[in-house]
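For reference, the structure I am asking about is given below.
The complex is shown incomplete by one protein chain, all other protein chains being positioned as in the whole.
On to subunit A.
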Amino acid sequence: MERIIKERSTQVHTIGTSAHDLDCEKKSLAGSVSQRACVFCGSRVVLYPIADALHLIHGPIGCAAYTWDIRGALSSGPQLHRLSFSTDLRERDVVFGGEPKLYTALTELIEAYKPKAAFVYSTCIVGVIGDDVEAVCRKVAAEQKIDVLPVMAEGFKGTKKDGYKAACDALSKLVGTDNNFQAPPFSINILGDFNLAGELWMLKEYYEKIGVNIITCLTGDGRIDEIRQAHKASINVVQCSGSMMHLAKEMEEKYDIPFIKVSYFGIEDMADALYEVAGFFKNEEMLQKAKELVSEEIKTLLPALEPFKEKLQGKKAAIYVGGAFKAISLVKALRLIGMKTVMVGSQTGNKDDYNLLQKLCDKETIIVDDSNPNELSEFVKEKGVDLFIGGVKERPIAYKLGIGFCDHNHERKEALAGFEGMLNFANEVYASVTSPVWKFFKR
């Protein structure tokens, strides 16, 4: 690896070759072509799927334009979240303050769209010019008689991860506000699924089949009224732990609701998720149903995976995704279809995640935190990778290097969660890795 930045050497680790622990949760170096985004982005992607809320972005137009319908978080009902609302701050507002504009915009919007609640995102510039967003939200909330929740997400205040926290802070103001609701037995909340490609709907079906009730999902296909009732659940089942752990912990403290961390990617993790929930309720019948469901699904899934596995056996994969927990599932899912992970990394992983990855992956696997295109392409070449799993900015790099690609981020078109998702995943990986297009040039 020739051109790795010296300061970054502690954030790259090859299993079995060096003793040091992987450094992570560091700020990106100035001047790096980082694949990371900002605090605002973190809060926006988490809250965006709440479909009957108003999402108003207080800042210059760009922040709203780039997050307009940013990922395919589907809704089974209202589509208010798919519109882009902005105060579109201009120079005048920056000089004289944007509060009057925010007040007017919020008022006009609430009157026009009658949302169930409103989220107001403050951006970099708002933090600097010192608008009192919280005060404006309080005022409008009192006048309009709806919840207006400030999301303090100034871009520079940290990394995308801090945006997740800002989102959780806003959500926690809603949770627990409907006490009249009586939850049915065996009620859970799903935390950290965003219903990309309709994945939540598949998960719901599994849970319903084993007799588990879902009060709400935070935030896929989300609804304000359901979020208000979330504190009545018996347990929080957290998938994207990077984003929703703050809320899970807070609900544990405040409402005594325990949480478990699960993953829905790959057969093993999907099955474990169902077993763990059944185990939590200590319900034999539920566990039995879960086992039946899993064996039923596997009975059709394993033979269906076989032809893919035959073709993909021994192929090598590189993974670079947002959250490290997802990477862990992906390593296992790839193994199931015969593929070996030779590089794995994330933008926001923590020590625990990376330790788990070290245990899980084979010797010589490169583990990397907060990487950049130079490193990624060097690693890919060095390891002779056949498949890259990543997001929007990694896709064209992988293709230019002449290797297959699978999007495991915003641009996912196929549901990859659950048993069905595993088959979709195998299909997508197969289609990309074995595409005839790769024969037209030398790699």
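In this text, contacts are C-beta pairs under 8 Å (C-beta built on N, C-alpha and C of every residue); 3 or more make two chains touch, one makes a residue touch a chain; residues count from 1.
The definition used in the following text is that contacts and distances are computed from a predicted model.
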One chain isn't displayed here; going by UniProt, is it "CRISPR system Cascade subunit CasE", "Multicomponent Na+:H+ antiporter subunit C", "Acyl-CoA dehydrogenase domain protein" or "Nitrogenase molybdenum-iron protein beta chain"?
-> "Nitrogenase molybdenum-iron protein beta chain"
Tell me which residue among A:Pro60, A:Gly242 or A:Gly345 touches the hidden chain in the full complex.
-> A:Pro60
Touching residue (missing chain; options A:Ala37, A:Cys217, A:Ala230 or A:Met343) | A:Ala37
Pick from A:Cys24, A:Ile50 or A:Leu80: which residue touches the chain that isn't shown?
-> A:Leu80
In the complete complex, which positions of subunit A touch the hidden chain?
-> 3, 5, 27-41, 59-68, 78-80, 82-91, 93-94, 100-102, 104-105, 108-109, 112-113, 124-125, 127-129, 155-160, 373-374, 377, 392-393, 395-397, 399-402, 440-443
